[in-house]
Every structure is written in C-alpha cells, then in structure tokens.
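Below, a portion of the complex is reproduced, with chain positions unchanged.
Each chain gets a letter, A, B and C, in the order it is written, and its residues are counted from 1.
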Amino acid sequence: MASKVEPCPLPPVSCLLSPMPYTALKEACLAANLDLPKTGLVDLTFGNVSVADPARRVFAIKPSGVSYAELRSSHIVVLDYEGNQIEGELRPSSDTPTHRHLYLNFAGLGAVVHTHSRSAVAFAQAGRELPCLGTTHCDYFKGPVPLTRAMTAAEVAREYEWETGKVIVERFADLNPLEVPAVLVRNHGPFTWGASAAKAVETALALEIIADMAIKSLALNPAAPPAPEHLLAKHFCRKHGPGAYYGQSA
Amino acid sequence: MASKVEPCPLPPVSCLLSPMPYTALKEACLAANLDLPKTGLVDLTFGNVSVADPARRVFAIKPSGVSYAELRSSHIVVLDYEGNQIEGELRPSSDTPTHRHLYLNFAGLGAVVHTHSRSAVAFAQAGRELPCLGTTHCDYFKGPVPLTRAMTAAEVAREYEWETGKVIVERFADLNPLEVPAVLVRNHGPFTWGASAAKAVETALALEIIADMAIKSLALNPAAPPAPEHLLAKHFCRKHGPGAYYGQSA
Amino acid sequence: MASKVEPCPLPPVSCLLSPMPYTALKEACLAANLDLPKTGLVDLTFGNVSVADPARRVFAIKPSGVSYAELRSSHIVVLDYEGNQIEGELRPSSDTPTHRHLYLNFAGLGAVVHTHSRSAVAFAQAGRELPCLGTTHCDYFKGPVPLTRAMTAAEVAREYEWETGKVIVERFADLNPLEVPAVLVRNHGPFTWGASAAKAVETALALEIIADMAIKSLALNPAAPPAPEHLLAKHFCRKHGPGAYYGQSA
C-alpha cells in the first residue's frame, strides 16, 4: 500500500549527524538505552539501542544481558560496520549483527532500537502486519508496518542474527525505510530506526501505542478498513518533507 | 437515539464566563494543556486544548509540536474567531481551524479538547459510534457519542483541519452539542468540549473511561443492548438541568 | 449454583462491631472513601463507601459530588436507618437510598461500597453475571457474582436509588449476602459489602481483579466452564467458617 502513495521528498539525514568521538557516541547510546525502560516499552532486559556515526562507519551498542540498573557508559561496546569490536570489553548484544546489517543496507540511519514491546510483539506473533487504521499511524509511518517472512531452519542455524537483518532488508525491497521506519520480525518483535536515537526511541514508543490502538480497533471491528490513501498521504506529509506544517519551523 | 429523549433544559453558559485579559486566558490554556498528560490521556504530543472567551470572540491554543515539558504561558497563541493570530509568535496547533469552526458553530463553548486517547481512538478507527451501555455514560452524554462520516479526498486536500470541523458540525445537525459534548472523528480520534476548560478535560477523561468500559463490555457480549431510554434520561437529568440532584447546590 | 453448595457456617458479625460515636464513624467513613482512589478502582468521583453502626441503626456516607482531594471528615453525612439526616450539612451521596436499603435487608453489614470499576462494570453492561472460573474467585465469593434484572421505567421514574436497592435484595432471594458479598447492577456497576469497611473495600478490589481475569479467560475460551463445585466449596471454606485454615488463628 505504501508504494502507491506519492512520495514526499525527505531531507538528507547525513548532514544532521556531526562526527562524534567514541565517548560521546557511547554516552548517547547509554542515554538512549536508559530511556527504554522509562517508556515502559521494555520488560526485564528485552531491548537494546545502538547509535551510529555513519560518517566514520561505527556504531555503539548495549552489552548483552546487562541490566539497565547496572548499565554504565564504560559497558557500551563500539563496533565498526564490518563487525570488528573497537572499544569496550564486554560481549555486545546478541542482536548486534541485525543492527549492523541495517546500518549497511538502509542509508541514513543514526540509530536502531529493538524491543519486545507487548502489543507490537502481538502482531509479530499473530503473523499480521500492522495496518494503518488512523491518523496516529499516518503521522509516523507512510503505510502498514510490514512483517517479515518466516525464517528457514537453515537461516536460523547459520548466522541467525545476521540472517534476521537479511529478512528485514528483503522485506523492504519495495519500501523506503525512512518513510516506514519500523518492521515486525515474525515470531519475534519490532525493530525501529531513525536519524537520531531520540527519534528512533520515539518511533518505538509510537509503534507500541499504535499497535495497542489497533488491537482494540480490530476487537471492535475485525474488518476495520485502513485509513483512506488521501488521509494517509495528508498526515504523513503534514509532518514530513518540504510541505510539512506541523511543529515550528527550524 | 438521543433525539428521542425528552430534553432537560440546560442553563445558559455564556453567563458563566466573565471576560478575561489574554494573560489569564493564556494561563488557563497552559494549565489545561498541562492537565492532559497528567490524566494519562495523551501519549507523546498527541493532544491539545483551546480555551475561549466567547464575549470577546477570541481563543487561546497550544502551539504546534511543543512538548508538554517545555510548554510555557508565553508559548500559547491567541487567535480571534476569524482566525487572525493576535498574540504569540509560535505557529498554533495544526488543529486550530477545527477548534475555531467549533467555536463559531456551537454556541456556549468555553473550551475544546482534542486527544488521541487510545480507547476512544479505537472506536474512531473501528468506524463505530460509542454506544450508551450504562450509567457511567449516561452521566456525561445524553445518547451515543457520534462518529463523523469519512472525509472525501477533496475535503482532505483542501483546508483539511477546517473541513474536519465542518464534518463534526454536519454530524450534529440533529444533536445538541451541550447534551452530547463529544465526537469521534473517523480514522482519527475524539474531540470534547464544555463551558470551561476543566469541564472539557473532565469530559475527555470520562470519554476514555467509558470507551474502555465499552470495549470490555462488547468483548463479553458483542450484542450488548444500549441502556434503556428511561435510565439514560434519568441519569443525565439527575446531573444536568434544573431537576439535577447530584452534587451540592450552588 | 451457589445454593447447591453445602453451607459452611459463618460467625455472627454483630459482635465484631462495637458502637462508635459519630466522630469515629465519620472518620472510618472518610478513611474508607479515601482508600477507594488509592486502589485504582475509582475514576473521577465514581464511587462511595458507607460505614454503619448496626447497633445504633445509623450509617455514615460520602456527600454527593465532592472530590476525593477535598473530602474532609466534617463533610461526611450521618443518617439513621429510616433515612433521617442526623449529622452533616451537605447532601449525601445520591446513592444513599440504595445503601440504606441494603442495611435494612442484609443482616450484619458493617459497610457498603459502590464503584464503577471498569471490568466489573463491563459484566454489568454486557448483561452477564460474573462466573466463578477459578480459585481467586472461590476465595471471595461462594458462587457467581449475580446480576440484577433490568429495572422498569416505573421503577426508574419513582424512587430510583431506593428501587435499585430493591432489585438487589430481590436478586438475593435464594442467596446468602455474607457468602456472596457483591452484586452487579445491570447497566450500572458493582456494589460490595462486608462486616467492616476494610473488608468491603478489599472485596471491591478483589471483585475488579477477578472480573479482569474473567474477561481475559473468556477471550481465550468463550466456553470456559466454571470451576468444579468441590473446588469452589474447598476454597471458600478454607478461608471462611469454622473449618478455615487460611491465615493465622485469632
């Protein structure tokens, strides 16, 4: 559905990101990871954020299995886009190869967020994409939030987390990841992304809110139709692109 | 259904509102906007309140896209009923033309509230009006909370937010907006209103509670019938109009 | 169903209640009313508690429409069982005649609680009694929580709140109110009661928890059968009556 909507051009994102020393990158990554449990999106340790410096082709990510209460800047791991660990002594999040695959394939990402937020997971477990039922959705995503196909036994047995990244990228063959900055990995949960950590975390929160609204809407009307294309295009473009008139001019 | 219920006359509201200088109007608008996230009705920045001075035909409204944490009285924008910005330098909420259309067409409004509260949105996205299933509903709304028709592509392309106001007013052709102080805009969400900001915010909260109860009720019994007319009339009139005996006499 | 279960004798309650001066009665009533919003059972002002002194045939109750934040002991109204206001200057809760009817007809009540707690209301609005699906329910109620019949237009037009009490008592013709200390008033919501205010408020909270569990259980299995009679009897009697072995001996 998203591909039928007229594109509203987005500004280049690379210019928004000035190079940061690793210290700043790690601090930004720590702050974004600590924001996750505050949003209520994350139960136990089910979530992680990475923050990238695309100009230097490096990203910082949460270490694996460390609780949010104990997490310090010095625990954050920095890797390059080839997967070499260049700072930090802890083992990075087991989801690191998925994040890395997204940075390599989706131009302009400054951050990637992974959660097991409950309502978004429900769509992933139900095997349904998240339909665009109203303007709250249109404000964030130019069309449904897509669902990946089931992974094969061979893909799971191989480099599982890297293959997870591959099925996400495969799903976006005809989608613009900057217009639909989220995906539902089947039987797993959501990934979101954006030009900055703040934006990617906000998108993760918006996704969960929209998924909660959609569950309730579909309970009231299992055949609820998607919002009309003209409403979707209007709302997305009133917040994004050169014709945007939501918020204050810079 | 509401039109079949005998009217219980309501007091004129204009007399309740003494003229306020713009400073007081802006303070009242700020306070009401800050009340919204406290109620839990508003996620992220999905909501706004305007407060009117009908005698002077002006209203104050939240600026567009400013977070509640940063919102100050000086950010509040004042406009007249013709849409001229007469105080404040920020761009007003993108929903401003909708608010303005309601002030022009619904006599006696002192405030308008717009939220994307989740259960009310669910009815708007499901394409269902909110039926009156019990006395909690009857205490606030003399009949179902109505749903607007779908907007045409032309209406969305034109002055979208102004046209949103027009479909609301169109829906109230046979309804009294002071007896049913809320509407669900299809594929969007609720607007509520009242003689004062406090009352309009209370109505927005009551609407969300009632919508939550209705979702649960309809899950238990998809064919749950509305509350009988005599119960609806009794409860509404025990709180509103000259025969009211709920609360303390003035 | 409850009537088929063998009764496990309950201790007489009157002995648990020593006479209190009105000051103490009003303080107890205030405290119980303030407990309501803390439990999360009450939205806005949708709830009230009365506390009785059965020996003196008087009860204290919340005044009508006063917010919990403003409520003081001096606002509490004291009435006798004949309905005469004997202390307090405010108008008592509009639900007062319902409370009074219960004190007159259900022997041994020390307190009555009325809320619009959302999941219990959902059963009342769906027109379904709350079935006993598991041991959490059995621990509090010896059988389903009953639903009253629809009130006639004549009953609603007459002394509506008094008639509400009458349909509750009518529903308990074959039930013991001390074994099933709650009711769902159709299209309205729950009333609970007990020997003390603390117990009646606890029962109101337990009712809401059990109703929430039941909504989820019935979503997973609309034909979920009630817990077997032997499990119901076992759990109720392990907490109530002379064979009780839950908790510590007095």
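Assume a residue touches a chain if its C-beta (ideal position, glycine included) is under 8 Å from a C-beta of that chain, and two chains touch if they have at least 3 such contacts.
Computed from a predicted model, the values in this text were never measured in an experiment.
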{"item": "Entire complex copy count, 3 subunits given", "value": "4"}
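Everything that follows uses one rule, which is that only the chains that are shown with their structure count from here on.
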{"item": "Gap in Å, rounded to a whole number, between the CA centres of chain C and chain B", "value": "34"}
{"item": "Chain centre separation (chain A, chain C; CA means) in Å", "value": "48"}
{"item": "Averaged-CA centre spacing for the pair chain B and chain A, given as whole angstrom", "value": "34"}
{"item": "Residues of chain B engaged with two or more neighbouring chains", "value": "218-219"}
{"item": "Chain B partner contacts - residues on chain A that touch it in the complex", "value": "133-136, 202, 205-206, 209, 212-214, 216-221, 224-225, 227-228, 230-231, 234, 238, 245-249"}
{"item": "Touch list for chain B against partner chain A, complex", "value": "43-44, 46, 63-66, 90-91, 94, 116, 118-119, 121-128, 150-151, 153, 156-157, 160, 187-189, 215, 218-219"}
